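With one protein chain withheld, the remaining protein chains of the complex are depicted in position.
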Amino acid sequence: MTPLSSYLLVAALLFAVGLAGSLTRRNAILVLIGIELMLNAANLNLIAFWRYGPHPEALTGMMFAIFSIAVAAAEAAVGLGLVIHVHRHAHTTDLDAMNRMKG
Amino acid sequence: MQEDFTQPIVIATQCYGTFAARILWLIPAVPMMAAGAIALLKQSHRKSSALLAIGSLSFSLFLALFEFAYVVSGWAHGGRTLETFNFTWIQTGASNVELGWVLDPLSAIMLVMVTFVGLLIFIYSTGYMERDGNYTRFFCFLSLFAGAMLGVVIANSLLLLFMCWELVGLTSYLLIGFWYQKPSAAAAAKKAFLTTRVGDVFFLLGMVWLFAQSGTLLFYSNGSGSMEAGALAGLLAQPAAFGLTAAGAIGTLIFAGAVGKSGQFPLHIWLPDAMEGPTPVSALIHAATMVAAGVYLIARVYPLMRDGALNGGSTASLSAVTWVGAFTAVFAALIAVAQNDIKRILAYSTVSQLGYMMAGLGMGGVAVGMFHLITHAFFKALLFLGAGSAIHGCHEEQDIRKMGGLRSDMPVTFLTYAIGMLALCGFPLLFSGFWSKDGILEAARHWSVAKAPFYMLVFGAALTAFYMTRQVAYVFFGHWRGQKPAHESPAVMTAPLAILAFFAMALGLIGTPVWPWFRAFLEGRAAGFDPRGLAEPGFLALMCISATAVFIGLALGWRLYGDRSPRANEPDIAEKAMPFVWRWLRDRLYVDELYEATVIAFYRQWGRAADWLDRWFWGGAVDGVARIFREWAKLSKFLDANVVDGCFDKGCDELSAGGGLLSRAQNGRAQSYLRILALAVAALAAILIWSCRA
Partner (left out) sequence: MSFVFYPIAALAVAGGLAAVLLKNTVHCALALTVAFAGLALLFLQLDAQFAGFAQILVYIGAVAILVVFAILLTRGSETPRDGVYSRHWTSGLAIAAGVFAVLGLAVLQSAQVLPHETGTIKATVMQIGNALVARYVLALEIVAALLTTATIGAVIVATHEKDGAE
């Protein structure tokens, strides 16, 4: 059996990749893609800990992951709808250009 | 009557807190309360104010007669009454200050005299002050004076006596300056107050010394009073300066207070000027009562001054009293010869007679001096009231050269005035003045220290007769020299004159050697009726000497002035004979001018220096302080505006700039926010993970 730490490291790596993506790309949709990657990495963490944890029969980790998937789907829907809406007004999805909320 | 004047008087009984002693305080309190009530009345309530004043003094007279009867009955049963009522006024830890009142023969006699003469003068004033606008104020002050004087009489404590003494001085000031719109009256009042003040300083010193030495200011207090044996022994043992004992020094200091109040030389200058007040005031205050308060004071503290006499001689303080009194008697009589104001002659006569009283006290003891005081009160009040009647009848004219012939115009006044004048001169046998003055002359003749006072007093008697004859001749004989015709005074003024005239003659009865009731009463001994008293050789010779002096004066005066009616502006006959001497005497021997040049000039300079000091020195200091504060305020304002406000404004500017700097982080780009968020979360996670581990 692969040790738990491997799964955790993979999850960490995926998380970092998703974070890097959302921080460095210009396109708003790619930011959302990065966020999806981060969420998935967290789900992986949850399932791994559920599997190797003390009470896997309680299904806690699994439920958490399932709910996380549901919420992530809802959030993706709303977020992408917002991006589309903003695109209609600004005719661009470039985040660097969207700075009208500056202080 | 050879008396041993050095033996202390034996007190038979001293009672404390009897009914008679307890109600003593009402005698001065009722007139004072009446004065307070009159002060609240309006000027138009003339009748009520007069009624209040006369009523209150009648009540006091009634009570005084009751007390007098009580003391007389005690004397009749043997022994000398001495009843006191004392109470503590201030408690100061170790020593208390006590006040109280005393009822003994001395105070009983004085009470009757003051209330009786006072009442007669009150009644007289209702007529004299009829046309005055300040009627109510006059009676208010008169009542207050009566209360204060009675307070002096009943005081058993030197402190209470002093307080009432000052009050008497105050009312004297108020009454001398009654017509204060007249500058001369205001100046006279001020002069009286200040001159008596000089004496009062010494009085206060003596009082404080007595309190410090004996621990009490009460006269009699069941053996522990300051006039009783224990305290006196202590005071005699204590030496003071100039070879005096403490007792002698204290007695001399208290006598200095009496010098001021009773107008002895050198503090006599206020009494003649005090004639600016209304005549009833002169009669009551400056003849009968207030000036007698000095003599009464000496009589009260007599045990202090008398004890310690060496080998039947006299003490130093009593000698001082005698010499001052004798000198004043002659001095004032000389000045009276050359005066032209009817009241001023009487004023100097009062000063002279007070000198007689003081000499009598010094040489003969309490009874001698007090007898002359009592008789003098009656005939001097009579003379003043008669003078007032004459002034009233001559339409407020006071210069004797402008009067004349009043014998026919004002017969009642003339008769009573003549009786008073003869009593004052000491006309033999019929008049009280003769017997009282003879008592003094006899004491002077037997005085062991020197014989000079005797000759001075005899000379003074001759002078008295002379100037009184001059005055009576000018005023009542000759032709009327005034403008309008004179008229007799109303009955309300002449009735008191008659009553006083009666007493001026009758009082002599109680002081003759045939029946020495007065002396025996004061000393608590039995008085025997002894016709052989007159037959003593020394006494007969003395009577002849004094009678001769009186007749010489009367004859000389009549020869020069009687039945000659000089014109108003013609100079006096004696003046024509001795112009230089006359001028000196008329100008009162320049005592006032001497004081003006020395004491008053000194004080004027001092006042100027004080003013300079106050204006430049203290004023400058105050200005300096004000300036410092003003500069401080300016500095404060500068600091506040520039430092405090500046710092505050600068701080706000910096804050604003800082805010501006920080707001650049809000660039409106979601990605940069996200970056910072991620960084913060990473840092937080690191901290949490590794802090748990550690």
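A and B label the chains in the order they appear, each numbered from 1.
Note that a contact is a pair of C-beta atoms (placed from the backbone, for glycine too) under 8 Å apart; a residue touches a chain by one contact, two chains touch by 3 or more.
Just so you know, these numbers come straight off a predicted model, no measurement behind them.
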On chain B, residues whose C-beta touches the chain left out of the figure: 671-672, 675, 678-679, 681-682, 685-686, 689, 693
Per the touch rule stated above, chain A touches the missing chain via residues 1-10, 12-21, 23-27, 29-30, 32-34, 36-37, 40, 43-44, 47-48, 50-54, 56-57, 59, 62-63, 65-67, 69-78, 80-85, 87-89, 93-96
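Keep in mind that, in the parts below, only the chains that are shown with their structure count from here on.
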Which integer distance in Å separates the CA centroid of chain A from that of chain B? 118
Chain A contacts chain B in the complex at 19, 22-23, 31, 95-96, 98-103
Any idea which chain B residues touch chain A in the complex? 663, 665-671, 674-675, 678
